[in-house]
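The complex appears here minus one protein chain, its other protein chains still in place.
On to subunit A.
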Amino acid sequence: MKIILYIIKKEFKQIFRNKGMLPIIFILPILQLVILSNAATYEIKNITFGYVDLDNTKTSRGLIEKFEASNYFNISNRFSSEKEASNNLLKGAIDAYIYIPNYFERDLQKHKINSVGVYVDAIDGAAAGVINVYITQIIQNYSRTITADFIQVSDAVQKPNIVDSIPLFWYNQTLNYKTFMVPGILVLLVTMITLFLSGMNIVREKEIGTLEQINVTPIKKHQFIIGKLFPFWVIGMGLLTIGLILAKIIFNVPFVGNLVLLYGYTSVYILVVLGMGLFISNFTDTQQQAMFIAWFFIVIFILMSGLFTPIESMPQWAQWLTEFNPIRYFVEIIRMLMLKGSGFMDILPLALKTLAYAVVMNALAVWSYKKTI
């Protein structure tokens, strides 16, 4: 135990003495949290919008006004023909346009079916989907009010008989994407920093030759490894704390869950990451190699974590692969804890998997660490 303390003391001294490393550990993650959380958005704003209005009546103009009133759409461009509109879409001058046919108002008054054409630039499929939903919503809302008006005017017997759905969004009621993204990005930062630092740390001692010196001392494998990794565990927890405070202050992300549970889970989770870092360290000879391998895994972990794309929409084999992705577990848990207020029993299955992962990973790391050459 005493020996471990000597190593921990030495590691902390080296970390805090390294003036190049400190900003990387503490300032960069903060910058990333602030920048990424603001930039990584699903919200589509500033849609450049156009329309072709062949009807040119009060009703059709009313519809266009609805678009102009919306925050999501930029000032509409009016085109005289569908051909002109479609050319503009092709050039990328507009993101979407609607086509209002002749007799739009007349058909509505007569309760005849008429349709408005919606054309969306779908190169970015996800964005196109969102734009389509926005446009459809505006048109449906408008058609509902307008139909009601006509019914009164014409005093029709017939009443619109529509089954309507009223969405209620739980856990993130305002559909604020930052509430959704900030916890996830926090996970990335904690993971990246601890993986890179632990992965490069032991390999660095290999490079400068001090590891050989350590290996000829009677130090035990577990003493050395615990002493080496503990400081990074502390740094990981520190980053989580800084991140949570920023999430509250800058983004006002709610924290409805149990803070103790989050810290408890994170303390196990970081062990998984540190085990990986050590494992990488054991199989590489230079910091570059270690960095490259760590980076390779981090990119896969991030893209398959469910942070940016839902795991449910991945192909089956990919979903199966995500079982080996620690980031996936943490992203899910941090969202459950911060946004849903899940309790101990809710996170237990995932937490147990993480614990098993930590045990296996660290066993592998200790086993593969050799005091011989």
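Throughout what follows, a contact is a pair of C-beta atoms (placed from the backbone, for glycine too) under 8 Å apart; a residue touches a chain by one contact, two chains touch by 3 or more; residues count from 1.
Heads up, the rule we're going with is that contacts and distances are computed from a predicted model.
According to its UniProt record, the chain left out of view corresponds to "ABC transporter ATP-binding protein" among "ABC transporter ATP-binding protein", "Dimethyl sulfoxide reductase anchor subunit", "Xanthine dehydrogenase D subunit" or "NADH-quinone oxidoreductase subunit M". Considering the whole complex, the residue from A:Ser80, A:Thr210 or A:Thr286 that touches the absent chain is A:Thr210.
Check A:Ile44, A:Ala127 or A:Ile219 against the missing chain and you find that the one touching it is A:Ile219.
Against the chain not displayed here, subunit A makes contact via residues 2-3, 5-7, 9-10, 13-14, 17-18, 208-210, 212-219, 371-373.
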